[in-house]
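With one protein chain withheld, the remaining protein chains of the complex are depicted in position.
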Amino acid sequence: MSGHALEIDAITVSPGGSPVLRGLSLRVAAGTRMALVGPSGAGKTTLLRAIAGLAPLDDGAVRLGDRSLRSVAPHRRGVAVVFQEPRLLPHLDVQENVALALRAAGVRRAERRAQARERLDEVGLGGFAARRTQGLSGGEQQRVALARALCGDPDLLLLDEPLAALDPNRREELRRLIVRLQRERELTTVVVTHDRAEAAELGQRLALLLEGRIVQHGTPSELFERPVSAAVARFFGVANLLRGEVRGGLLDVRGAQIEVPGPDGRATLAIRPEHARVDDACALRGIVGEAVYAGTHVKLVVDCDGQRLELHVPPAGAPSAGQEVGVELPRERLWRLPDDDEVAVS
Amino acid sequence: MAESRLQRALGALLAAAFALPLVVLVVRAFADQWRAPALLPQVWGLRGVELAFSGEAAAAFGTSMLVAVVTTALALVLGWPAARVLGERRLRRPAFAFLLLAMPLLVPPYATGAGLTEWFLRLDLTDTIAGLVLAHLVAVLPYVVVVLLSAFGPQVTALEEMARANGLAPLQRWRWVTLPAVRPTLAAAAFLGFLVSWSQYGSSLAVGGGRPMLPVVMLPFVRSDPQVAASLALLFLVPAVAALALTARAARSPL
Partner (left out) sequence: MEARGAARLRAERRRTRLALAPALGVLTLLFGGALAGAARTSFVPLGGHATLDAWRAMFDDPAFGDSVRFTLQVTVLSTLSSCALALVVALAVRRRSLAVRAFLSLPVPVPHLLVALTAVLWLAPGGLADRALGGLPLTLVRDDLGLGVVLVYVYKETPFLVLLLLAAMGEALATREEAAAVLGAGPAQRLRWVVWPAVRTPLVVGAIVVAAFVLGAFEVPLTVGPSYPPTLAEFALQATQGDLLAGEGVAAATLLLTAAASTALAVLAVRLAKDVSGG
């Protein structure tokens, strides 16, 4: 089956009376996964609810393939939603929960149960068909919810923080399952999460939502390594922002001259902590204020005469707090923010 | 250990003290002769039951049942939307609604019944089933709403939303999601409503003097013939117990 593209065109949504989303637009290509990421309160869930028809549009349009969804009731949209909590019906067994959409469509009992069991096989719950929902673990319940969403053969799959309530191992399993099932079906999918790493792993493309606006969208590496603004940089953990005048391709950082890309003039440069290196041969020097072992790396906070820099370095041979070190900011890893104005907020 | 055993014994004793005295109703109903100082009847028999059914009690039983069932059904239909709004806390200032719901519980039913009689006389509603239902509704509706509202809240809303987003039409949502979710509370509300109407004395006496209800028929026998009174009491208890059993079943069994 071929997917349908989702097009969101300048929608305004005000669930509590005042607008949470203002003129938001977004396009999700047919058969792809879009991860919608942002801090809590940014409007991610509201956007998902607007697509599903659970939150009415004040303005704008939502199209799925060549259909406008604007005045279509939620249950006729061909959309399926997996919520953060599984929301299983306690009075039905697992297979009837999975078959809910088929039952709504009037599919006969034997037929819909057979289909439900197929979906359950796919999510790895083959033997669970006749079980009650109460005894299931959180991860199992969420997989039942996923099977239920797929059972109605939707044109669009929406997932709202599907992994949030799970422990790390279950989370990894379910993430793989979601990606595999989506790929097999080429199902257009939007998944909401507040976790940037999860977003990168779940989405083929990411969209960052801040205060009701999409501030950047693109591939995961674009958002992680080439943020368009300081706010985006901060959300994706680009902890180091350097500001100043570039003269002759060099930026003065506390007396050290750093090679930077781009033309001369005012600039803000960003570099991820894992891309900065400790190198005592470098001119940029500072004192290690903090050295925290974080399992796979050591987090350093280095104070270079008032300019705070964060570095992630390998545990072997990592400096300790109080030590003086040189910091290398490799030119090819420095990213110059395209719009400089927003930095003033920092 | 000793203390917990003592506490357990105390709990059982308390429960027994409240539950056991009622057994005497059964003994008395089937005791044709029970002279002092015997602790058990000398002659068992059905005199009380026969006398109870020979009078107006049978008709009163029917009237009471009809009124209780109709009143409860009406209260559930009228009360459902209100219970939903109040349960979901959709009112910014619910104080007035709750005050109005509390008032009929504070004012004696005989008073509301007597007040309604003033109008029912003009509307030809005294001694009619409709009049009795309306009078009982004043007492039953608040109970039904107050019990039913606890069924609604974020959990039910979340399930309904899930159903909405996954392809269920409004009627299907109501039938397959809302109704099963609120079922235990709905059953409890229905049971309580039935009971309030079934044992209503004051307003029945006030508006239905010519159409006796079971409690009204029973009261005089307490002095004149305790055996008949006890038989009527059992008759009185049967639907209450049956309603309780039905409620328990409705609350538990899946659809």
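We call the chains A and B, going by the order they appear; numbering starts again at 1 in every chain.
In this text, contacts are C-beta pairs under 8 Å (C-beta built on N, C-alpha and C of every residue); 3 or more make two chains touch, one makes a residue touch a chain.
Computed from a predicted structure; not experimentally measured.
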Residue, one of B:66, B:130 or B:219, that touches the chain absent here: B:219
Omitted-chain contact residue, chosen from B:38, B:66 or B:130: B:38
Candidate in contact with the missing chain, chosen from B:12, B:46, B:66 or B:130: B:12
Missing-partner contacts on chain A, residue numbers: 12, 14, 16-19, 22, 56, 58-59
Contact set of chain B toward the excluded chain (per top definition): 7-8, 10-12, 14-16, 18-19, 21-22, 24-25, 28, 36-39, 77-79, 81-86, 90-91, 97, 100-119, 134-135, 137-138, 141-142, 145, 191, 195, 198-199, 201-202, 205, 215, 218-219, 222, 226, 229-230, 233, 236-237, 240-241, 244
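FYI, only the chains that are shown with their structure count from here on.
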Centroid spacing, where centroids are CA-atom means, of chain A and chain B in whole angstrom: 55
Chain B to chain A touching residues, read off their complex: 158-159, 161-169, 172, 176-177, 180-181, 183, 254-255
Interface residues, chain A side, partner chain B - complex: 52-54, 74-76, 79-81, 83, 85, 87, 89-92, 100-101, 103-105, 148-149, 152, 158
